[in-house]
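Before anything else, here's the structure in question.
A single protein chain has been omitted; all remaining protein chains appear in their positions.
Lettered A and B in written order, each chain numbered from 1.
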Amino acid sequence: MTDATDRSPAPRLSFGGAWSYDPAPEASDWVDRRDRRGLFIAGAFTAPAGGVWFDSLNPATGAPLAAVAQADASDVDRAVAAARAAAPGWRALPGEHRARYLFRIARLLQERARELAILESLDGGKPIRESRDVDLPLVAAHFFHHAGWADKLELAFPGRAVEPYGVVGQVIPWNFPLLMAAWKLAPALCCGNTVVLKPAETSSLTALALCEILQQAELPPGVVNVVTGDGRVGAALVRHPDVDKVAFTGSTEVGKEIQRAVAGTGKGLTLELGGKAAHLVFEDAALDSAVEGVVRGIFFNQGHVCCAGSRLLLQESIAEPFLAALRRRVERIRVGDPLDKNTDMGAIHSAAQLARIEELVADARAHGAEVWQPDCALPGDGNWFPPTVVTRLGHVDRLMREEVFGPVLAVATFRHPDEAVDKANDTAYGLSAGIWTDKGSRILDLAGRIRAGVVWNNTFNRFDPGAAFGGMRESGFGREGGRAGLSAYVRSAGGLAAP
Amino acid sequence: MSGRIDVSKTYKLYVGGAFPRSESGRTYTPAGAPGVNVCRASRKDLRDAVVAARGAFGGWARRDAYNRGQILYRLAEMLETRKAALAAELVAGGSVADHAEALREVEATVDLCVWHAGLADKLNPLLGSQTDASGPFFVFSTVEPTGVIGVVAPERPALLGLCALLLPVLVSGNVAIALCSESSPLAGLALGEVCASSDVPAGVVALLSGHRAELLAELAKHRAIDGLLLAAGDAAADAEAARLAADSVKRVRRCTLSAAGYAEPAAVRRLDWVEPFVEVKTLWHPVSAR
Partner (left out) sequence: MSRSGFDVPPVDAVALETRAAELATRSIKRDAKRRGLELVIAMTDLTTLEGQDTPGKVRAMCRKARQPFAAAPPVAAVCVYPDLVAEAVGALRGTRVAVAAVATHFPSGRAPRALRLADVRHAVGEGATEIDMVIDRGAFLAGRDGEVFDDIRAVKEACGAAHLKVILETGELRTYDNVRRACRIAMLAGADFVKTSTGKVAPAATRPVVLLMLEAVRDFYLETGRRVGVKAAGGIREAKDALRYLVLVNETCGDGWLTPDAFRFGASSLLDDVLMQWRRLATGTYQRPEDFSRD
């Protein structure tokens, strides 16, 4: 009898046999994904000078959604000229008036939130649950928050008179298309700058829909201009001689190119670049909560997050049970149709990004790492990659050092807090970090010693328009959000100048 | 004939709290003081300074701000007692024509030092914040120093200009490697003697004399340097430095004050000169009694 007990298999959980969910697709037929909207210059949509259009694809199916304009240098000229022309008037407006426009935009965004969330999921591949519950509420909040700053700048910067830069060129990435537009536009406009915004080539649709909202808000023409297209458009924008400040969010590699390009021009520059965040879990942590945090840290938005908690550092004493719990949890992640309301993880944004993810995982595998993926069915068309946990890695592995920008968690262990800090800081990046421990004094010490602009303690991937966000080291400089974020969009006489 | 022959001073570099000669053995005679040999620092000297600076960074950065303030105040005390000597070095270095003007520059430097001594423990109150974040989270932002900052001092004023750039960098806990005025380095190098006698930890400040054209690129390129503050005024050289600095995403700023501009206290007592070389760090923690 004892023998029988001993030989009985380890208890296992099983899922999906007793009750499964029917598809719950968000209706999208009512959303206008207007073909060929064009460039948004001086308050109106306009065709690109070169007459070139390209398709924006649905990453979940590969099907074209709408044709987007490919701007050329002359279009960038026109957009910058429109922003320049609008600059004196916008800057001269009383802050209270600028505030009114931003409040209006915030309200209009709330009114049309569902439409924009659907468009974001269609064009970007992210689950509707996230675009609906995270992206869009934050987009509106960002405008609302900064609206309130517009007439309080003298309170934000006591003791010095601040002025806007003038014309700001902003280049944003594809992972949070509308949210990044909001992060860039709201503070720039609030401080009295006019803007030329360049969305990412593969995710322009919501930025163009936002232009309609700007029209509805009767924002003066030229205050915001949007030029779409590939990397050449961004390059032309940041190099344009009549741009006074450049703000960029994207890869460290491109960020460095931009920093080189603007060196010597005196243009202001803020960079929000890549990351390889350490996510530390100590043996005294709230384990189930930490598992949730780790999942949120790396699989949110398919891991297309610059601040993703992509390096899990586990205290060695709990590594095995924690990984077992993590795997059980990851098996519950529902991967599939981004528009299904029950989807937790959507499509990889582009074929190119998928190839990059596959390459880095293959490299880790080739160097002896253990690659674990749940047994989950992926749709046939489009770009898909399952949630992935990689163990048996060293800090020399590329997966530990390079930003994957995908749902791939690299795992290593540490023995004590000092080693945890050393490993956390063993990177060129410094954007974010996470710490899970039940000991408050340890949190405050480690958070101080880890070189990262955002440290989430017993939580992860939380954002607020009032909370400064941005990196140290090669994750960039300048902050977005709150008072620190405002200072990226003003200058004052006698201040230290941009080089 | 006088009965006494003066003892003249050999001007050496200040690196890691010590006063080495250049490892290269090279010297030059600065334009302002053609009769004096000063060390012509090499790129290797600069790299040695970086090693010392990185070693000193953690300790200086994590020191209580109150303590950093006290050390900067001690620096002011030491400057004050050496006023006459420093003024004489400004004159001897060819930076200032007469002793009275030199004395005014040293006094302005002392005053600036005191201003920064009092600023050290005000940075988080002034630049940090608490966020009214939505949701059950306590969210606050602190500021901390960036790291190792390369400082290129203006040619003039040789002492006040150097300190006007060093102090806003040091006050937050950064460590600095400074290139002194190339044409008038004597007072700048003498600052090392003040630092060494005022509890400034070894490695926190490095003072190099030499040819800017030779050293600036190394300062800009070195990946263990985190920021650059340029005040030499050569636009083309600064632009090139800024370009090289991009490889490690350095924070780069230029000071565009004229030589006369430094004398105006309000021009150099500026919180917004501190800001480019601090890093805002935002901490989140959930709030719940459950």
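Keep in mind that, in the parts below, contacts are C-beta pairs under 8 Å (C-beta built on N, C-alpha and C of every residue); 3 or more make two chains touch, one makes a residue touch a chain.
Please read these numbers as outputs of a predicted model, since none were measured by experiment.
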Counting the whole assembly, list the visible chains that the omitted chain makes contact with. A, B
Contact partner of the left-out chain, one of A:286, A:376, A:428 or A:497: A:286
I'm checking contacts with the chain that's been left out. Which of A:133, A:154, A:359 or A:381 qualifies? A:133
Which of A:110, A:251, A:342 or A:425 touches the chain that is not shown? A:342
Residues of subunit B in contact with the chain not shown: 136-137, 286-290
Subunit A, residues in touch with the chain not shown (by the definition above): 8, 10-11, 13-24, 129, 133, 284-290, 292-293, 332, 341-342, 438, 458-459
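What we mean here is this: only the chains that are shown with their structure count from here on.
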Between subunit A and subunit B, tell me the centre distance in angstrom, where each centre is the average of that chain's C-alpha atoms. 37
Which residues of subunit A touch subunit B in the complex? 141, 159-160, 252, 255-257, 259-260, 263-265, 271, 273, 443, 447-448, 451-459, 462, 464, 466-470, 472-477, 479, 482-484, 487, 492, 494-499
In their shared complex, at which residues does subunit B touch subunit A? 62, 127, 129, 131-135, 137, 139, 141-142, 144, 146, 226, 228-230, 235-236, 238-243, 245-249, 251-257, 267, 270-273, 275-276, 279-286
